[in-house]
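As you look at this complex, bear in mind that one protein chain is not there, while each of the others sits in place.
Right, chain A next:
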Amino acid sequence: MVESLLALPPVSADPVRAGDTVLALAPMGEAVSLGAFAGAGRAALLARVRETFGVDLPEQPRAVASADGQVTFVWCGPTQWLALSLGESGAEGGLLARLRAACGDLCALTSQSDSRTTLRLSGPQAREVAGRLVPVDLHDAVFEPGHVALTLAGHIPVLIRQVARNPVTYEFLVFRSFAESLFHDLHVAMNGALS
């Protein structure tokens, strides 16, 4: 009998703290990328997702939750989105199956659950810490909860999004193989920014 491998988190460390600021691995969920097919695919995909999930796919760097709150759609490029849910990867009736049934004919769907890791940085000084690595303006006048940026943290490509304002919480979506490096860099930034 085939035994499925247990997914192990890429960052073994427990949450780390500096003052009230905490860096932790976010729970592993399911991630699926949506890449609209050329031609009419993009407009049709937007309409289909609105119909099925009750939400407009963001046209700007934003993240939005579906009407039932189960799925978050994150902007990932002009014709690409990332759908995130807390469900178990590959589960029957999971996110990929749901998306395939809803819009599999309009976009390329690829499971990214094993490719991405989410690190969560939270605390009153999270912005100062994140600002040490990320070259985009994170000031709360221009970067609010729901905002997303595709950029570099140091030299590591990340998708950063703010998920809460009080306390300020960011999630870094990073390629799994870079997660440990980013965790380390953020930890160093925490100690530097807060000392």
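Note that in this section a contact is a pair of C-beta atoms (placed from the backbone, for glycine too) under 8 Å apart; a residue touches a chain by one contact, two chains touch by 3 or more; residues count from 1.
The rule is short, and it goes like this: contacts and distances are computed from a predicted model.
The complex includes a chain that is not drawn, and of the options "ABC transporter permease", "Copper-exporting P-type ATPase A", "Sarcosine oxidase subunit delta" or "Multisubunit sodium/proton antiporter, MrpB subunit" the UniProt name matching it is "Sarcosine oxidase subunit delta". Of the listed positions A:9, A:54, A:135 or A:167, the one in contact with the omitted chain in the full complex is A:135. From the options A:15, A:124, A:157 or A:192, the residue with contact to the chain not on display is A:157. Note on the undisplayed chain: of the listed residues A:77, A:124, A:167 or A:192, the one touching it is A:77.
Remark: the residues of chain A touching the chain excluded from display are 60-61, 76-78, 135-136, 149-152, 157.
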